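First the structure, which I've put down as structure tokens, then a few questions once you've had a look.
The other protein chains are all here in position, but one chain of the complex has been omitted.
Chain nomenclature is as follows: A, B and C, assigned in order of appearance, with residue numbering initiated at 1 for each chain independently.
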Amino acid sequence: MIAGATAGFIAKHLPVLVVLVPLMAAPACLITGNRHATWAIATLASWTSFALTVALFIRVAGQGPLSYSLGGWAAPFGIEYRADALNAFILPLIAGIASFALPYARGSIGRDVEPRQQNLFYSALLLCLAGLLGVTITGDVFNIFVFLEISSLASYVLVAAGGGRDRRAFKAAFDYLIMGTIGASFFVIGIGFLYMATGTLNIADLAHRLATAPADRTVRMAYGFILVGIGLKLAMMPLHQWLPNAYSYAPPAVTAFLAATATKVSLYVLIRFLYTVFGLDDPFEAQTLKLLVMPLGIIGIFAASTVAIFQNDIRRMFAWSSIAQAGYMLTGIALMTPQGLAASLVNIVNHGLTKGALFMAVGMLTLATGTSRLSDLRGIGRTMPWTMAAILAGGLGLIGVPLTAGFISKWALVSAALDAGQWWLAGAVLLSSLLALGYVWRIVETACFGKADETRVIEPVPLAMVIPAWGLLAVSLYAGVQPALIMEGANAAARSLLPHLTGVGG
Amino acid sequence: MADLIRSIAGHYNYWMFVILMMTGLFIVVSRGNLIKKIAGLNIFQTSVFLFYISMGKVTGGTAPVNTGRAGEVYSNPLPHVLILTAIVVGIATTAVGLALAVRIKESYGSIEEDVIEDMHRTERPA
Amino acid sequence: MTDHIALPLSILIPLIIGLFVHMFGDRPNQRDAVSLIGGIVTFIMVGWLLPEVMAGARPSASLFEMLPNVSLAFRVEPLGLMFALIASGLWVLTTLYAIGYMRANGETDQTRFYLFFAIAISSAIGIAFSANLLTLFIFYEALTLSTYPLVAHKGTDEARKGARTYLVILLGTSICFLLPAIIWTYGATGTLDFEPGGIVRGHLPPAFAPLLLALFAFGIGKAALMPFHRWLPAAMVAPTPVSALLHAVAVVKAGVFTMLKVGVYIFGTDYLAETGASVWLVWLAGFTILAASIIAMTKDDLKARLAYSTVSQLSYVTLGMALAVQSGVMGGAMQIAMHALGKITLFMCAGGIYVATHKTKVSELDGLGRRMPFTFAAFAIGALSIIGIPPTGGAWSKFYLMLATLDAHQQVLLIVLMASSLLNVIYLLSIPARAFFLPEAGTALRGFGTLKEAPLLCVLPPCLTAIGTIVLFFHADRIYWLIALIPTAGGHF
Partner (left out) sequence: MDMLFQSLSPAFIYLAAALVLPLSPNGRVRALVLLAVPVAAFASFAAMPYGEYGQIRFLGLALTLFRLDALSWLFGLAFSIAAFLALLYALHLRDSVQQAATLIYAGAATGAVFAGDLVTLFIFWEATALSSVLLIWAKGGEASYKAGMRYLVVQVGSGVLLFAGLAMLWRETGSLAFEAMTLESLATWTILAAFAIKAAFPLLGGWLADAYPRSTVTGAVTLAAFTTKLAIYALARGFPGCDILIPVGVAMALLPLPYALGADDLRKSLAYLLNSQLGFMVVGIGIGTPLAINGAVGHAFAHIIYDGLMFMALGAVLAGAGTIKESELGGLCKTMPWTAGFILIGALSFAALPLTSGFVTKSLTFSAATPLVQDLLYAASAGVFMAAVMKTGRVFFTGTPVISAEAPLAMRFAMGLSALLSLGIGLVPGLLYRLLPFDTPYQPYSLHPVLMQLLASGAGCLIWLALAKLGWLPHELPGMPWLCRKAGTTGAAIADAAKRPWARFARWRKRLLDTGLSRTFRMAGPDGPLARTLPVGSMALWVVVLLGVTLLLTYL
């Protein structure tokens, strides 16, 4: 009876519970204080919200979009939480990565954060998670800003947590803060313009009004500010400069979590604004995508991959690789076809999984050897074969070797480009894989065939790190072997965003 | 000409928004001192507040308080509400930024960006 | 899932063997024994499929669907079975040889060597049995990756450089050309299955056929079509058993096998012949045949010479496919078998020479034949097979390819084939001739008195394969009846 009532309650408030669980758990962590207990609370919260997101995904897949009015105020006046094919598809990724990152953090955070401050760390992590989930699920644009800032503020703190070991983390966090705030402010200015033009903040309502009203300069200003603001958050090419430092100096668990989720959520916001809110009705909007976003995406792929090749620090290398990967997703979005969009979504999930696992594996390497510099890791493949195998498997995913998730992403993007008749784009995407081969293989060659340093001391890697890393890697490999679920989810999302365009390909 | 002046004068607070925004950004771009950067950021954010509040202003409108009189024109309250949230966010950001500046000062002994960059350059292993 | 247990087993057993090899890493004898037994069992498994395929059955297995209409699936058809038989059969001999070679040379990291060796074989058999292009692509890349550690085995700067070239060209071509070709095919036809008669007819405007074929032809970098042939000589930094199996059999043959598969089962020879899509490839293959032979003549390093010879010989298969006639496909298929046996002999001999004398240059081999008569005799026979002189199997594949040039009305290519044979004579037969009939520097020509052969395990396998080339001459009809089952235009003749 009680169980039934609980289930009913959960079913009814599912959209808000997804955010609420981590949001409530965060102060709970703060209060609890004991690091073991906080860890347990945080993990439980992330697992719960993961379960909820999965339930939400199933619900949306089965019954279609789900609307929830916060506090009972109906949209467009109240704040609406709205789960549709797109965000129900992204949500499990965020919560899922958190579910892996938290156990991983337990094994690794001791290096960065003093035991008595770990409750703070966990609550920041939960806040960040809550913010990201909130951004994704809310149906109100200003609410997006608020959640974005919640997650951003939490992530500045999280990045700064790496300062215990390397003081450069402070500076990285500071830069991140400045840039993130500028981005968020741009975003909020854009929202202001939108509100000026339409008088509403609800996404569905905005979309409706913008579709009927002619696009004037105000809307275009809004578009410009939002594009740049979100572009900054997702590390679009010339706005990416905060990212390498932030990812390199943050604690490993944070890097893994942020790399797999933060930029991905920003991409989601971009997709949401481009396709739902603006709907690309104005030729100017499409033009901007074609003339600005697409070239920037491609420049990003090539430039960032090239930079990654020359990096000596593995974490930095993969951070640059993340910038390059964001380029792939941007080009997919800029294709403006259901296939392109689906490709981007597949890429978001697959890259999230792969990069998360990769940063976890690299974290293990760093923890065991005390360095992430490639020149100090010669021949490490002989002493840590399994960790190297994990890095190799993830790296192959970045290159796009078959049976990895990256292959599916690349497949989807290339076939989307071909379908759209963009031969050169397909070629560029594939050519850039060679650059990925370049940096992945630098690691493999140095680690497996370099002369090992005999005096190196290898510290044992706690199982708490090994299991999540391999678990996430396994998930990513599974996504490469059985891509049907992700592909279908992405296709459904793309279809729902571009209903006027049919003919969805693989 | 008169139109132009009226247009400029009529959009006075929007012009202030633009000027503030540019000032804030300029400070962020040009000043090496981290605290000054945060200050610039603050000015930048303030410009956003101004922008929202101006947006909600209805010409001739009063404060959005329900007096019961019919036909009364009042300003749009929603942007004001929103900006309250934004102010909170701004404060939080400033707080975190300042906290970081403190930690940077502790570990580097300076909050001048070029000094810190120099330290980084010498720190980086060959 | 599967209707013949031997099909999954033949792919799995090498992997399991790899696992055992890893487990027995610190006990060399058990490890090597396991490798050998694994090779034999795999060969038996593949051989088990032969009667059924000959009888018309096509055992298949499907694991799961990866893309709509495309599963990770296997299907045994005659061409693939032939390739699998060769790969697994020669694995046994190469393992035998490798045991002798690696021990005699005192190589390090032998466990890793045998492990990746086993994975490579599994990949090769996976390629052979693939039911669709995607499955093939997966195993194709797996083969590239699993052979990388073998090529880089020595870990020296030179080895790493060679391995890098190897990897970049093979992965690069496959990602930049083969993958878009596959995606394009899938986009156009909605399927990737290998179907008799091809799948692109009606889905691809004939004007685009040469372009798609070009993507395939250059994408299959393992077929070493010029200008993407550099990886093959670069990979010669590998220990000789690797060169032997992987660069005479598994890797390169996987390339040309894929080429044939694409020609026969994706385009269909009819389609190619009607559209003339492969005419340019005929000429490029012809060019590669001659150019590689000429380069081979200038190489003094024995393995480099053999590598360029391989480049040249691989293009025979490509040529057979590009001619788009049945005799060409048969000639190409036969060339896979005949060249594999011949070239592995040559490589194993080269390795044997290295083990016994540490000599790598052709110009240093004078008189060695008198001390290593078995090795050099085997070399001579292998060379004959490469050239295509009876009584070695190579003659038949050359015969069918000649017929194919006639059937396709490309007489000029007939001249190319003839010229190439003569070039082969010059750069291959001169090696045993020098060894047997020129005196060692500073001495007189000696008798066959005192032998100084490589260890038995390094001599026996090439002798066996050399005998094999002769046996294949007399039993070429076995292969003939198998590959005559390949569905191509015009029925059998």
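Assume contacts are C-beta pairs under 8 Å (C-beta built on N, C-alpha and C of every residue); 3 or more make two chains touch, one makes a residue touch a chain.
Keep in mind the model is a prediction, meaning the values are calculated, not measured.
S.K.: So which of the visible chains would the left-out chain be touching?
M.R.: For the complete complex, the undisplayed chain touches A, B, C.
S.K.: Where the complex has a chain not shown, which of C:40, C:188 or C:438 is the residue touching it?
M.R.: Missing-chain contact among the listed residues: C:438.
S.K.: Which listed residue, A:100, A:186, A:407 or A:470, touches the chain dropped from view?
M.R.: Touches the omitted chain: A:186.
S.K.: Taking the entire complex into account, which one of A:175, A:419 or A:445 touches the absent chain?
M.R.: A:175
S.K.: Give the residue, chosen from A:13, A:111, A:165 or A:220, that touches the chain omitted from the document.
M.R.: Per the contact definition at the top, the residue touching the missing chain is A:220.
S.K.: So one chain is hidden, and I want to know which residue out of C:403, C:466 or C:482 touches that hidden chain in the complete assembly.
M.R.: C:403
S.K.: To test your reading of the contact rule: which positions on chain B touch the chain that is missing from view?
M.R.: That gives, for chain B, the contact residues 25, 28-32, 37, 113-114, 117, 120.
S.K.: What residue numbers in chain A mark contact with the hidden partner chain?
M.R.: Chain A touches the chain not shown through residues 174-175, 178-179, 182-183, 186, 217, 220-221, 223-225, 227-228, 231-232, 238-239, 241-242, 244-245, 284, 287-288, 291-292, 303, 306-307, 309-312, 320.
S.K.: Where does chain C touch the missing chain, residue by residue?
M.R.: So the residues of chain C touching the unseen chain are 384, 387, 389-391, 395-396, 398-399, 402-403, 406-407, 411, 414, 417-418, 421-422, 425-426, 429-430, 433-434, 436-439, 445, 448, 476-477, 480, 492-493.
What we mean here is this: only the chains that are shown with their structure count from here on.
S.K.: Classify the inter-chain contact topology: is it line, ring, star, complete, or other?
M.R.: Contact map by chain: line.
S.K.: What chain lies farthest away from chain C once each centre is taken as the mean of the Cα atoms?
M.R.: Of all chains, B has its centre farthest from that of chain C.
S.K.: Give, as an integer number of Å, the spacing between the C-alpha centres of chain B and chain A.
M.R.: Centres of chain A and chain B (C-alpha means) sit 28 Å apart.
S.K.: Which whole number of Å gives the spacing of the CA centres of chain B and chain C?
M.R.: Their C-alpha centroids are separated by 69 Å.
S.K.: Taking each chain's centre as its mean C-alpha position, how far apart are chain A and chain C in Å?
M.R.: 44
S.K.: Name the residues of chain C that each touch 2 or more other chains.
M.R.: Chain C, residues with two or more chain partners: not present.
S.K.: For chain A, what residues touch not just one other chain but two or more?
M.R.: None at all.
S.K.: Give the list of chain A residues in touch with chain B in this complex.
M.R.: The contact residues of chain A facing chain B are 142, 145-146, 149, 153, 156-157, 160, 163, 167-168, 170-171, 173-174, 177-178, 181-182, 184-185, 188-189, 192, 195-196, 201, 373.
S.K.: Enumerate the contact residues on chain B facing chain A in the complex.
M.R.: 25, 28, 34, 37-38, 41, 44-45, 48, 51-52, 55, 78-79, 82, 85-86, 89, 92-93, 96-97, 100-101, 103-104, 107-108, 116, 120, 123, 125
S.K.: With touch defined as at the start, can you tell me which chain C residues reach chain A in the complex?
M.R.: Touch residues, chain C against chain A: 64-68, 72, 134, 137-138, 141-142, 145, 149, 152, 155, 159-160, 164, 167-168, 171-172, 175-176, 179-180, 183-184, 186-187.
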